[in-house]
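The other protein chains are all here in position, but one chain of the complex has been omitted.
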Amino acid sequence: MTAYVIRRLLWMIPLLWAIITITFILMHNVEGGPFSRERPLPPATVENLNRRYGLDKPVISIDVWNSQYGNYLINLAQGDLGVSFETDQPVSDLLWKGFAVSSQLGLMAFIFAMVIGITLGTVSALNHNGPLDYVGVFFSTAGAAMPNFILGAFLIVIFAVELGWFDVLGWGGPPWKEFYNPSAWDFRKAVLPVVALGVLPAAYFARITRASMLEVLEQDYIRTARAKGLSEWVVVVRHAIKNAMVPILTVMGPYLAFLITGSFIVESIFSIPGVGRRFVDSVVVRDYGMIMGTVVFFSVAIAVVNLVVDVLYAVVDPRIRYS
Amino acid sequence: MSFLKQWRYLLLAVFAIVALAAFAACGGDDDDDGGDDGGGTPTATEGLSGKRIDGGDLTVQSVEFASLDPHFSSFAQDISIQRMLWRGLYTLDIDNVPQPSMADGEPKLSADGKTVTVALKSGLTWSDGDDLLAEDFVAGFLRTCNPVNAGEYQYVLTNIVGCDDYYNSLAGPDGEPETADDLAADSAEVAALAEAVGVKAVDDLTIEFSLNEPQPTFPIILSLWMTFPVPVHLDRFANATPAAPGDWGTDGSALAFNGPYILTGYTPQDSATLAPNPNWAAPAGVSPTLDTITIKFIDDLAQAANAYRTGELDATDVDLTQLESLVTEFGDGEEYFKFLTPSTRGLEMNMEKEPLNIPEFRLALAQAIDREKLNIAVVQGGNEPTTSWIPAVTGGHDPTEFDSVVGFDEAKAVENFNKAKQIYGKEFPKLTILVGDSPAATATAEFLQQSFKDVLAYDVDIEVVDSKTRSQRFTEEQFELFPGGWIQDYPDPENWILGLFDTDGTLNHYNCSDPDIDALVEKARFNTNDSERKDQYKQVNEIISTTICGIAPYWHENNHWLIKPNVVGMRENLAGQDGAIAGDWAAEAWGLSE
Partner (left out) sequence: MAQAQAIEQLDFEGVAARRERGLWSDAARRLTKNRLAVVALILLVAVATLAIAGNYVDAVQRYDPSAQDYDHLREGPTWDHFFGTDNLGRDNWSRVLQGLLISLEVGFGVQIFVLAIGLFVGGTAALGGRLLDNIMMRITDIAYAFPDLLFIILLRSVFQHRDLPLVGGRTQELLLMIFAIGFVAWVTIARLVRGQMLALKERDFVIAARAMGASQWQIVYKHMLPNTLGPVIVAIVFGIPLAIFAEAVLGFVGIGLQPPTASLGVLISNGYRYIQGDIWMVIFPTSTLAVLMLCFTFLGDGLRDALDPRQR
């Protein structure tokens, strides 16, 4: 197991290198540079700006270590992600601040999706082909049929503007150390983004739960339990849900990684200072430092979360063996 | 602690009295001059029945600033917040006339007009209590001219002796970067060039400027952000060298301020918070009454309108796609306000691309654009249709002045088009409109495409690119037709002509080349007779507008704001240097009423 984890971690290094190199080449081939302005800057200013941000060196050259690419790798190896050209601030600072917000929003949306999804899926399965089942199926398909920027826009118009129940700007979560203190939360700001982000995974989890439960309920051991005269409640909670959870667990890992690394759309429409907006924004303004920073950040984050999830599977399910 | 609290209340009370007095005066002024030149645009939030109250928290929308360093940045949203935190020697009043701010009286000129001396008010202090002296201002000019700091608005200071030489020094004597004679920023040569910049502190309260040529607009320059002072008493600026000018940063607690407010907080992508500067030397007698200002960074204006509706914002910019419904919802003059901005947009034409070199062809295109309909269809009537390049308020012509020559006229357009066809002698090639990817921009291009098709039976293509690609193509002159324009840096007609329409102008990317324009610019450039100078620029405007020398103007832009009825003091002048935040001409006057 330890050997497996080490091997996976080591594999991340060439993986990251490949991703960095691809991004570097692509990025510098995008038309327009960071200093292309609506009002063109004088050539002398562009020269000075290039010097200021180290862009006067060749992107990649034979003399690798005297190129932007080589410099980036050296700095990265020392843990330095460089400076964002657009904001003139350290990339790592901006990413961490954004991640602190995005991870909270993502985690809450994940919890929301699990609770709603599993409940709906279970209720649907227990009422197979009954009216409640149709309601559940309808929700879980309809929830996935609308882009979430439209969903978010409607949530805002209905619940914030018309009904006045919620705010529309920013994220209401406290600093992480006060995460468990409900009074530190601003629920007027926290509810709508969580719903907007959580509906899609909730619908998806509901579909899987329903399918999984239906299958489990057909199994012999459930029939046996029922035959023994156990109450329906005990059968469902003790036996069915527990066994139906395995396929749900296998899909939730990647989804968790996806949610906590930030959503461009939800963060944009609620003006949330998260990390999800960073990448798109940085590409738009050709903020080379920030583009590389977000690529490295997302790649590492996704790889690490996937690794953690794989390890957890092995812990939860002893049948899984990694070699 | 309680002592401090009481002290603050006392101070606020004094502020309030002073502010009220100042306000009564200002309000009166506006009624007088609002009519004759349209310079000042009051928001009508003055003189409402509600009385101005002490304190209060105001939340306004803006786009996030890129940098707080006034000697570096160039975006309107940067300048807006910088003007709340720092001020220069002069400041533009509501009519765009420079008035002393940190300076004591008018600048004094030498006989040849090339030496300008400015006296500083005595007893000025930074927000942290340190003295504000001449050396602080001198350091500001040096930072802007510093090649390592790479100030994006250095070109405005080009007339100061030695500023260009210092700024261009790193490329070495040959002026070419990446060659053997490039200079290192810490070399003695560069230090000598820094030393030679013509801005000197004669004593603690006197600054002397050496100019290459007499410059009538110099006092206006002295009000601009790139001339703001540097708190050199802070360690990182005190030890500044040409190679290490010191990092301005975004941490308010590590900076000092000489403007009406201090920066108390900043969260990237979210907001900045400001509080009154206790040491603000109110030049016009106006001091802040608010407890805090929160500037919320919101790009999506539809989102901002919703936040305004829910009460999370007190003032916001308006999305033109929603203009009609918002005006109906909030009432013109009640919560919705419109400010004319000193900006012009039009269809720019690269005159080096055939057949755009044929005057009749350009004229035909200009006459095929129904500017009224364009304005209604694309921005719901939000802008001011025009045929004049320089806005009337900055010494140009009336928007309708040239309508009969280049305005919408189908018959004339066809006539000119046919003339151009004869001159060209073969089928016109298909031109392409290069346009940015914002919805309003693409809609404009689609409108123009349809217009040329309907009026001239001439097909053009549209190429939509993102903003950076668009800018790069423009700079490299890789375009044919290009909806673009200009927003003025400072309120003088020269800012609309110099470098933009003279044959060798660095920003003349549409390749307008007209001997008459060149001759007039040559005469006007250092003409110390102000009215004659302005008249010469006005003549240039007429030539540009009537011959479509590079651009067919279609509208002057308005800024549109929603402002809560209990907000007072939000006003705009037409300087065009800020304007990213509602009514931020003098943010020190902002307040809340009952």
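Which chain is which? They are A and B, in the order written, and residues in each are numbered from 1.
The working rule: a contact is a pair of C-beta atoms (placed from the backbone, for glycine too) under 8 Å apart; a residue touches a chain by one contact, two chains touch by 3 or more.
This is a predicted model, so every value here is computed, not measured.
> Looking at B:Asp54, B:Glu446 or B:Glu542, which residue reaches the missing chain?
B:Glu446
> Please identify which residue in B:Ala201, B:Ala302, B:Ile487 or B:Ile543 touches the non-displayed chain.
Among B:Ala201, B:Ala302, B:Ile487 or B:Ile543, only B:Ala302 touches the chain that is not shown.
> Which of B:Lys108, B:Lys373 or B:Lys523 touches the chain that is not shown?
B:Lys373
> Could you tell me which of A:Thr23, A:Asn50, A:Ser92 or A:Asn127 touches the chain that is not displayed?
Candidates A:Thr23, A:Asn50, A:Ser92 or A:Asn127; residue touching the omitted chain: A:Thr23.
> List the residues of subunit A that touch the chain left out of this view.
11, 15, 18-19, 22-23, 26-27, 29-31, 141-142, 144-147, 149-150, 153-154, 157, 161, 200, 204, 208, 211, 215, 247, 250-251, 254-255, 258, 261, 264-265, 279-280, 283-284, 294-295, 298-299, 302-303
> Which parts of subunit B are in contact with the chain that was left out?
Touch with the absent chain occurs at residues 302, 305, 319, 321-322, 324-326, 373, 376-378, 437, 439, 442-443, 445-447, 450, 462-466, 469.
In the analysis below, only the chains that are shown with their structure count from here on.
> Can you work out the whole-Å distance between the CA centroids of subunit A and subunit B?
That gives a centre separation of 39 Å.
> Can you name the residues of subunit A that touch subunit B in the complex?
Contact set of subunit A toward subunit B: 30-34, 36-45, 47-49, 51-52, 56, 86-89, 94, 97-98, 156-157, 160-161, 164, 167-170, 268-271, 273-274, 277, 284-286.
> Inside the complex, what are the residues of subunit B that reach subunit A?
Touch residues, subunit B against subunit A: 64, 66-67, 69, 72, 74, 147-152, 154-155, 164, 167-168, 170-171, 177-178, 250, 267-271, 296-300, 303, 306-307, 309-310, 312-313, 465-475, 486-487, 506-507, 509.
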